[in-house]
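Worksheet: one structure, shown below.
Of the protein chains in this complex, one is absent; all others appear in place.
Chain nomenclature is as follows: A and B, assigned in order of appearance, with residue numbering initiated at 1 for each chain independently.
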Amino acid sequence: MVTFSFLAVFMLLGSLVIFIDTLLFHYSFMETAMNMFYFQLTEDKLILALMGICGMIWAIVVDVRRKRKKGNPEQPHS
Amino acid sequence: MEKENLSLTQLLALEFIFLLGSAIIMGVGTELRQNSWIAIAIATVLGTGIMYLFYTLNELLPNHNLFEIMEYGFTRPVAIFISVFYIIYFLYISSRLNRDFVELIATAILPLTPIEVISLTVMLVIIYIVYLGVEVLARVSEIFFPYLLGFIFLLIVFLFASGRIKLQNAQPMLGDGFMPVIKGIFPGLITFPFGELIVFTVILSSVTHLKKAKKVVLLGVVMAGFSLTFATVIMLMSLGADTMEFSIFPLLSAARKISIANFIERTDALVVFIMLLGILVKSSLFFYAGLKGLEYIFRIPYRDFTFPIGMTVACFTVWVSANFAEHEEEGLVFVTRYLHPPMQFGIPFLLLGIILWKTKKRQKANKKSTAV
Partner (left out) sequence: MLTSERPFVRVRRKLREAKNTISSEDKQLSILENEMISLHELKESILSAFGQTADLIMEQVRIAEEEGILFYLNSTIDKSQLQQTLMNKHTNQPNSSLDLKTVEGIQDFCEQMFGGSGYKLTQTAEEAINELLDGSFVIASKNFPLIISIGMPNTNLRQVAEPTSQTVIRGPKDSFVEASSINLSLIRRRIRNSNLRFEEFSIGSETKTKVYIGYMNEIANEKIVEEVRKRLNKINVSAIFESGNIEELLVDKTLTVFPLAFNTERPDTVAGELMEGKICIVVDGTPFALLVPVVFTDFFISSEDYYHHYMISSFLRVIRYISFMIVLIVPSAYVGILTYHPELVPTYLLINIMAQREGVPFPAVVEVLIMEFTFEILREAGIRMPRAVGQTVSIVGALVIGQAAAEAGLISNIMVIIVAITATANFVAPVYSLSAATRILRLILIPIAGFLGLYGVLLGLVVMVAHLASLRSFGVPYLAPIAPLNMKDQKDVFIRFPYWGLRRRPSYLRTAEPIKQEKSDLNTPPDMQGRNGG
């Protein structure tokens, strides 16, 4: 569920930002999307990509942990 | 999902830093030139009314945050649908605030560092604080609250001591009549910074004594508004209307003019600290509100969401706009006119109406059952 929400938030936020740009600057949708992701230098894009991937990995790890906890019965905490 | 407790002092500190944080650096109402402080003063009065509205929402249903109130007012599916909008709204505003801060740092303090790095570092701090809980955020703001006040006060004292304050910069007052002031308030000043108090509907449910909180909450708005007015007056008198209107960070420009005995100069660090604090608190609160929304929809504790959604916000801090001009324009044109009013006023008014109606219905039903 966490991964799903991560992807959903990502997509929705992205569409909001692209939508705003479309409204303001009268480009088309796709043009704005391309513009947004390509205007940066390579090293900086790497940092962004890394951040996104880290977030994704963490979301997957959290989901796996939750599934495992649900599988085993809860141990009573001391 | 355990209960977290905020004390009243912490609430006051949170509110003050929240309202003051980014407004004092970015400068509100600067396009109104000499009338800016009048506009802010009037907006403060209106702001107390707005805060009272949000407080009433929480008072009617104690221990419910915004999303649970929506569930009570509408049904759960409708509430989930609206919550999606609120989550995206909160996270978007959080990204924009981060972008403000990143712009300040990249312009004035660390010009050679790529903005992704600054965005990543500040977001890591916000993630850490929100992961620890809203209690920790409240305690941090409580600790730093006197320092914030002190630094602002210090800046003002230094400005006076440098002899930069010129009273004629504040004139002419209301030169074009009252209409520009009204135009500036609706929708500009009402939504930023006072309308953003909607975030407090999410955390007011965690306050220990909700009844006593009414005075504290309104006092916070008044204090912050007064400080903002005062600071704007000082900035106006030291910079002059033209510089203030066209400068990106008026407080920074004012601080750069301080020069006392050739020793105390270049007090940029103080301004950066003020802004860091304000943005941290504000952005953390919006981020926390967004996470609470996700918790409400998925019924998973919000701590699990912190890091992935945080990384998303960090990415979008960069993507929100390509340069500062676009950022400003988006803020002034789109966000203020089309994004803030429905989210901050439209839906809450509707919600309040429905809840009042439902409470009256329930009261009538109770009277009927007891009468029989």
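Note that in this section contacts are C-beta pairs under 8 Å (C-beta built on N, C-alpha and C of every residue); 3 or more make two chains touch, one makes a residue touch a chain.
On a predicted model such as this, the values are computed, not experimentally measured, just so you know.
Engineer: Indicate each shown chain that the hidden chain touches within the full complex.
Structural biologist: B
Engineer: In the full complex, which of B:41, B:60, B:84 or B:132 touches the chain missing from this view?
Structural biologist: Residue touching the chain left out of view: B:132.
Engineer: Which one touches the absent chain: B:115, B:221 or B:280?
Structural biologist: B:280
Engineer: From the list B:245, B:265 or B:326, which touches the chain that is not on show?
Structural biologist: Hidden-chain contact among the options goes to B:265.
Engineer: Can you list where chain B touches the absent chain?
Structural biologist: 7, 9-10, 105, 109-110, 113, 117-118, 121-122, 125, 128-129, 132-133, 135-140, 142-144, 262-263, 265-266, 268-269, 272-273, 276-277, 280
Definition applied: only the chains that are shown with their structure count from here on.
Engineer: Using the average of all C-alpha atoms in each chain as its centre, how far is it in Å between chain A and chain B?
Structural biologist: Each chain's C-alpha centroid was found; their separation is 25 Å.
Engineer: Help me check something: in the complex, which residues belonging to chain B touch chain A?
Structural biologist: Chain B reaches chain A through residues 84, 87-88, 91-92, 95, 114-117, 120, 294, 297-298, 300, 304-305, 307-312, 314-316, 318-320, 322, 326, 329-330, 333-334.
Engineer: Considering the complex alone, what residue numbers of chain A touch chain B?
Structural biologist: For this pair, the touching residues of chain A are 1-3, 5-6, 9-10, 12-14, 16-17, 20-21, 23-24, 35-37, 39-41, 43-44, 47-48, 51-52, 54-56, 58-59, 62, 66.
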